[in-house]
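With one protein chain held back, the other chains of the complex are shown just where they sit.
Labels run A and B following the written order; every chain starts at residue 1.
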Amino acid sequence: MRLKLPITCFILEIILIILFGVLVEYDEDTDAKKFNKHFNTSMEHSDAENDFYYRYPSFQDVHVMIFIGFGFLMTFLQRYGFSSVGFNFLIAAFSLQWATLMQGFFHGMHGGKIHIGVESMINADFCTGSVLISFGAVLGKTSPVQLMIMAMFEVTLFSVNEFILLSILGTRDAGGSMTIHTFGAYFGLMVTRILYRPNLHKSKHRNGSVYHSDLFAMIGTIYLWMFWPSFNSAVTEHGDAQHRTAMNTYYSLAACTLSSYAMSSLTAHDGKLDMVHIQNAALAGGVAVGTAGEMMLTPFGSMIVGFLAGIISVLGFKYLSPILEEKLKIQDTCGVHNLHGMPGILGAIVGAVTASLATKEVYGNGLGRVFPDVADGREASYQGGIQAVSLAVTLGIALIGGLIVGFILKLPVFGAPHDTTCYEDSLYWEVSMMILMLMMVFKGEEKTAFTGFATENPLEVSLELDVLQACD
Amino acid sequence: MRLKLPITCFILEIILIILFGVLVEYDEDTDAKKFNKHFNTSMEHSDAENDFYYRYPSFQDVHVMIFIGFGFLMTFLQRYGFSSVGFNFLIAAFSLQWATLMQGFFHGMHGGKIHIGVESMINADFCTGSVLISFGAVLGKTSPVQLMIMAMFEVTLFSVNEFILLSILGTRDAGGSMTIHTFGAYFGLMVTRILYRPNLHKSKHRNGSVYHSDLFAMIGTIYLWMFWPSFNSAVTEHGDAQHRTAMNTYYSLAACTLSSYAMSSLTAHDGKLDMVHIQNAALAGGVAVGTAGEMMLTPFGSMIVGFLAGIISVLGFKYLSPILEEKLKIQDTCGVHNLHGMPGILGAIVGAVTASLATKEVYGNGLGRVFPDVADGREASYQGGIQAVSLAVTLGIALIGGLIVGFILKLPVFGAPHDTTCYEDSLYWEVSMMILMLMMVFKGEEKTAFTGFATENPLEVSLELDVLQACD
Partner (left out) sequence: MRLKLPITCFILEIILIILFGVLVEYDEDTDAKKFNKHFNTSMEHSDAENDFYYRYPSFQDVHVMIFIGFGFLMTFLQRYGFSSVGFNFLIAAFSLQWATLMQGFFHGMHGGKIHIGVESMINADFCTGSVLISFGAVLGKTSPVQLMIMAMFEVTLFSVNEFILLSILGTRDAGGSMTIHTFGAYFGLMVTRILYRPNLHKSKHRNGSVYHSDLFAMIGTIYLWMFWPSFNSAVTEHGDAQHRTAMNTYYSLAACTLSSYAMSSLTAHDGKLDMVHIQNAALAGGVAVGTAGEMMLTPFGSMIVGFLAGIISVLGFKYLSPILEEKLKIQDTCGVHNLHGMPGILGAIVGAVTASLATKEVYGNGLGRVFPDVADGREASYQGGIQAVSLAVTLGIALIGGLIVGFILKLPVFGAPHDTTCYEDSLYWEVSMMILMLMMVFKGEEKTAFTGFATENPLEVSLELDVLQACD
């Protein structure tokens, strides 16, 4: 780590800077000359029409989801909080730069240059979100260098998939049920499958939460929940489309929260709520209206979708995740399959159905702003078919991409942690003032570990034993 | 709890979905057809005039106050953090849906349909805020099922009161000093009075904070404080009214903070600041300009109001709350009487006085945008009288409503916790990996408890004793 991480960061950043120098330009709304072309003369547009005012508040909400939302959601692990927030921060800062280039490259160059502004910033954050979903699947089991390499490849593949869907097929997916959530989840699941650790049980005692780590995680959850309406509406058309998308998402999430609580309690043997479900399943409603949110889904439709998403997600955590781990050897730390995978697929299906039902009668003159191809003559049912095909394409690229990238990450040069030191901050971080909290960890009736926040210090280990004797 | 909570959530959500299906429609600004009616033709309005751009940033600030602000403010309790954030989340998600229907029903149907958009979303969040204030009064002493039932009734009564004030009487109350704060506080105080627990002292050792729980609570406080300007201005008229309201609130809160710190230190025997005062009293300035904030109160007037609100609030915590508990048997966990009750009444009075002084000379053409009835011929002094009457109406409905709902909640079917298990997360939540933190709790000179985060496990209890021996 002494040299690998610095070298990786420096090389990647220097490459980024050079490519930005060669390829990137201000767009019409960020360039002083272009935007003020008509200033003082015909006043063709006013300052208020700068895209900044339509999208910057949404951008900042998305930004909070990426850095606080994802970052703190993953702090639920008892001694991986520094890495959860810190590596989230690092790979997000890298990914958003790399995504600017990749998405700019694919979404159309302007005379050999990539033009950027607030919309490209949102899209870069979106792509970053997909990487962070995959991070959730491998959380605690990868070195920061592995994460940087994964981010580099995943951003690239994300941009390819997004290009195929949005530019070639004409798919609608404003909130990214497919491009962001399904892609990120299945890519990450495949990577974690390839990186399967048969002896991960040796770190099992750290793969869980403590009281305050769960409260930190709730900060992440609540921010994701609150700002998801901004996420889904951030790059839709101006006006009614942004407005409607935000509102549909708001109601979907509310319904999802109630069904998540209900299912969490119902599936527990004693009716108690499980923090894991609340932290994750209550968000599935945002994922599941990612595609259809901009459409005339109605709050009624949104609530049904959110309601189902919450149920599916809790069932996934309760019954499917253990099977995935035991049978398919998929060790999915954060359960991204339940929060992003299945709800993403649900969202894609809902989007396909809703698109296939689009009519001029319902959308009026707004039809062309939601479905430009349908307004130009494409059949609505064909648009629905395209949406369904897009899901298959996304799954294919995600799984094949994850397969390849997983094998790359297996190369023994990236400093992966041992099976005994997963979910452990002190591998990567100076925990400069170590604290031995004398604590006993119980799970049910069985005492599984006597633990402190630091284990490397020999003094400490002997002390643990001493105290154990003092206590027994 | 095994079945009661799931059944409650499922039934309520299914009813909500059905009612949304029957009653709710997109409004002019969220419907693709209606909003784009003139698209490509006369361009009667532009995208920028969609109400989304006037109100959505304020909405998101309000949303943060509801879910992060209220949620984390209540995490100050040492082992009720999951329930504080988690039940806040649940009842808010329910209330905002139910409020959409109730407020839509009362505020005028459009051809039998409820039209919704960003303004109705803000109003739904406002109504939810009122429920969360009442939650603060009963915090730690009610089951989630009780809370859902309380929310259901309170949202209904809130909407009735709001309808009487805003639609029948023509009261002005943009920031809800009366409709939200006074109503929520006195409703909750009456409920907690009816639910009086003579043996609550059995859970007293958990009715207090620990170091980090107070820091989590400060997250709630600071977010409420920062975004209160958005709260008070969220549904005022566009333009100067939103701008002025936000600014008046900003200065009221700043003045309130200084007087809260001063009073907290002044009333302590050793001059030390009390976290409870800082977490709550510093916010009273926002409550107290809830009604008059949109008026020409001036920053000067706002600061006087905030200054007084901080003083009143700290005095309430210090001297009135103990009396309420001992004499009137009102066990007000969060001290909502001091943060929302008295400052709400102060706000109502300030609003009445300010309204009665409104003149065309001061407001110019803006008079009709703040006081439509006064611009239409109503005397300003009469408007002031109406404002005062509205306070009385609000107090009446809140107290009678709280009385009835309190008795309903007393029915022995909702799974209320025992007197010995109040303020305890492990009743409702899987604390999946239990931790016994060997800690001693002191209050003054007296050792009141040897405590860990979990007490149900017999192994643990014996261990506590062992260690106590080891330590003595």
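Keep this in mind: a residue touches a chain if its C-beta (ideal position, glycine included) is under 8 Å from a C-beta of that chain, and two chains touch if they have at least 3 such contacts.
Computed from a predicted structure; not experimentally measured.
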| item | value |
| --- | --- |
| Contact residue for the chain not shown (choose from B:98, B:227, B:317 or B:414) | B:227 |
| Residue touching the undisplayed chain, where the options are A:20, A:196 or A:382 | A:20 |
| Residue of A:319, A:407 or A:429 in touch with the missing chain, whole complex considered | A:429 |
| Residues from subunit A at the interface with the omitted partner, ascending | 1-10, 12-13, 16-17, 20-21, 24-26, 29-40, 47-48, 50-53, 56-57, 60, 63-64, 67-68, 71-72, 75, 79, 81-82, 85-86, 89-90, 93-94, 96-97, 116-118, 121, 144, 212, 216, 219, 427-438, 453-454, 457, 459-460, 463, 466-467, 470 |
| Residues from subunit B at the interface with the omitted partner, ascending | 48-49, 53-54, 57, 61, 78, 208-212, 214-215, 218-219, 222-223, 225-227, 229-230, 238-244, 246-247, 250-251, 253-255, 257-259, 261-263, 265-266, 268, 270-275, 278, 282, 296, 298-300, 303-304, 307, 362-367, 369-370, 437-443, 445, 447, 470-472 |
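In this text, only the chains that are shown with their structure count from here on.
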| item | value |
| --- | --- |
| Centre-to-centre distance between subunit B and subunit A (centres being mean Cα positions), rounded to whole Å | 31 |
